[in-house]
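Here the complex is missing a single protein chain, while all its other protein chains stay put.
Chains: A, B and C, in written order; residue numbering restarts at 1 for each.
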Amino acid sequence: MPVLKGKELRIVGFLCNWCSYGGADTAGVGRFNQPTDLRIIRVPCSGRIDPLFVVKALMNGADGVLVSGCHPRDCHYAEGNFYARRRLEIMQRFLPVLGYEAERFEYTWVSASEGQRWQQVVASFTDQIHKLGPAPKIIGPQAADTLNQMAAAL
Amino acid sequence: MNNKNLYLPEMATINEVIEETANIMTFRVILNNPDAMENFSFEPGQVGQLSSFGTGEATFVINSPPTRKEYLQFSVMRAGEVTSKLHSLKPGDQVGVRAPLGNYFPYEDMKGKDILFIGGGIGMAPLRTLLLYMLDNRKDYGKITLLYGARSPVDMAFNYEVSSWLERDDLETHLTIDAEFEGWPHTVGLIPNVLLDIAPSPENCVAVTCGPPIMIKFTLQALEKLGFTDEQIVTTLEKRMKCGVGLCGRCNIGTSYVCMDGPVFTYAQLKELPNEL
Amino acid sequence: MELVKYLKSADLKSWLQELARENRVFAPRNEGDSVIFAPFDPEQEIAIVHPATLPPKKTVFPQSEKLVDFTYSKDPENLSRIMIDGKEVLPEGTAVVFGGRPCDVRGFTMFDRVYLAEKSTDIYYQARRENTTFITLACEKPETTCFCHWVDSGPTDATGSDVLATVVDGGYVLEALSDKGSKLLTSTLLENGESRKDEARKAHEKAAELLQDAPDLSGAPKKVLQVFDTMEFWEEAAAKCLSCGACAYLCPSCYCFNITDETIGMKGTRIRSWDNCMSAQFTMEASGHNPRPTKAHRLRNRVGHKFSYYPDIHDGVISCCGCGRCIKSCPVGTDIREIVLQAIEYEPAVGEEQADEQ
Partner (left out) sequence: MKFQEELKDSIRKALPDLDVVLGWCGSFDPLHATPHFIRREEDIDKLEISPLSVHNLATYLPGLRGKKVGIVVKGCDSRSVVELLQENLINREDITIFGFPCTGVVDQAKIKKALGHAGNVRTCDISDSAIVIQTEDKAHSLTLTQMLADKCRTCRYPDAIISDYFVGDKIGEPAPLETDYAALEAFESLSVPERFGYWLKELDRCIRCYACRSACPLCVCRDHCAAESRDPHWLSQENNVRDKVMFQVIHAYHMAGRCTECGECQRACPVDIPVLMLKQKMNREIRDIFQYEAGVDPEATPPLLSFNMEEENITEKEW
């Protein structure tokens, strides 16, 4: 898969230590070509992820956020990803009311052996974010653009 | 009106770090601007705001005496965010210093009098300044007695100096710990009880005390029992502070701002304040 | 050097636009259902018929402001060593605030005694205070929550203001009260106002007539301190208080603040932001000890500071300008007037008095 053309966007990935981080590693070891917009933060379990991390990342300049954990029933801590699924689903549905497209955030499951699936997830999600374009920025140098855009929209 | 920026710290470099106890560290800092260091003057008992940029500021007494000017010394007990950050610093690291702030011990009025120091734990830090100052001007003062207590020998800060204090014949030093400890050659017992045992005479004497609130409470009672009047007892207070210059509004006890009108108060003054310690 | 001008209502926006060429101009406008002071925008209506929801406090004392910018850098000679450079960030430029009420602007005089004190002048505040000119609008009638006349002020008290504007038929009479104020009144849009001075005077008298009798608060400093240790008094007064910070942040004379560091990467800022004594964190010490552990203790400090401690230090001046926002906007209708009056009238129960004597 070719690296996406144009400006790289900023995507934050929260990956569970036991499955998805291993899956990403497997993809790397297998030399599966992936776009490079994603920055990975390793967490113990998808259950560790406070859905507010997602919003915080978006508000601080991320264009997309991806969470990946163990497949349901495969959680290293037995139940972490079951709780995560409920919380993350709620947050995904909540995002639009804030003015973020729900598609800027996805959660999924990738096991340590699924290098191929990881490649597929990253490529597809990166593509999805590029289609949406950069998220509006509230702080930093582009904040003024947002305010202009906002003034125009209202 | 002066145009000094009240909030801009002088940048300083940590020159030496001394691990006093498991949770107390002493920092010796030197202001980066040599002129500022040269001209820095303060009085014993005054405090400073020590800051680690990115974390914040906290207030500590300058516990090196004004008579020793090669560095400024702060002893820091780990408790919150700022003190934890300070504890991670090493010699060479940068800190900010806003000092001196607040009032100081009335050392001029104490001239010619006997002095009784009663320090508990980290409360020894402010007393150290005055004690060293007095030792440097020894002839101005009468009999000096020190009662210094800590929970256990390992909780005793300034250990390295205490032995030299014990050796001096112009200073009567009593050390005490709360409970028996193997190899401890000094007194065992709570400070107020030991104080009653030593029973120093209140005549022409000023008691200077600092320590945790519970110790202060019972020490004041013991001093009263020994016949000390409220005017003869001096202590220092501590409050959460931000500005250190009487503006931010959190360290007041009624009309008194601990940062400006304190930290040093006589017991007589304390009794005048509303009860909000 | 008394300077009186007259401005036609229709010329108000043009005049503010003129002023906006050289100053940042703030005027009240509608935001949602509230009226707030915002940078003047000729496209938007100026909302001055009634007092604003928020006073113009932030024009001189911003909700947050930078004190020091700092940067980290690696020492080239010793890469493990982080150097820090701190630079002060001082406010620049001049501002004009139009449409504050007498109480709103008088609030700054409460700051002045503290922030411009000889021994500790706050140069951030000083810079803004000296570079901000207040065109204050005299009040025509009091609201139910107004009590400026209880605290030695009134609907046309221009203390702290530079120009007093009075609504008269067809426009405003503008009276300069300071050199700063006179300098603003040079526009060709302004007519000589001498002939309309009487009209303004009459409006002032009418406003004064509408006030109801004010109780005597001269005993407040002593009385409020007297109930300091009567915790039941404060517990009852604070029972319905939610311990939020609305009263303090809406208060033109509340001046407490916090200082915190915020860092992103190798850069950071030490900021000063509004803080309020109703917050538990305000006095919480790192040890876990809190000298004001409950909302009763905190409300005691808030009322005590305004009606006892501050007047004690500052020649009897009560640090409250009677704007009534803390009453009107309190989510549970806590009425500071009621608390002060109760403190003044408080008679300790007989048993308690005996206990005190013992």
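The rule we apply is simple: a contact is a pair of C-beta atoms (placed from the backbone, for glycine too) under 8 Å apart; a residue touches a chain by one contact, two chains touch by 3 or more.
What you see is a predicted model, and the numbers here were worked out from it, not measured in a lab.
Residue C:I36 is the one among C:I36, C:I82, C:A127 or C:L341 that touches the chain missing from this view.
Where chain A meets the missing chain, the touching residues are 51-52, 55-56, 59-60, 72-73, 79, 82-83, 85-87, 89-91, 93-94, 96-101, 106, 108-109, 117, 120-121, 124, 136, 138-139, 146-147, 149-151, 153-154. Across the interface with the omitted chain, chain C contributes residues 31-34, 36, 49-51, 53-54, 62-64, 141, 143-145, 236, 239-240, 242-246, 248-250, 258, 260, 262, 269, 271, 273-274, 276, 279-281, 284, 325, 327-329, 331-335.
Here is the rule we use: only the chains that are shown with their structure count from here on.
The busiest chain interface, judged by C-beta pairs in contact, is B-C.
Distance between chain centres (mean CA atoms), chain B to chain C: 38 Å. Centre-to-centre separation of chain A and chain B, using mean CA positions: 52 Å.
The residues of chain C lying in touch with chain B in their complex are 67-68, 70, 72, 78, 81-86, 88, 90, 114-124, 126, 225, 228-229, 255-261, 263, 268, 270, 272, 275, 277, 282-287, 289, 291-292, 297, 301, 304-305, 308-309, 312-313. Taken in their complex, chain B has these residues touching chain C: 1-9, 11, 51, 53-58, 79-83, 92-94, 96, 213, 238-240, 242-243, 245-255, 260, 274-277.
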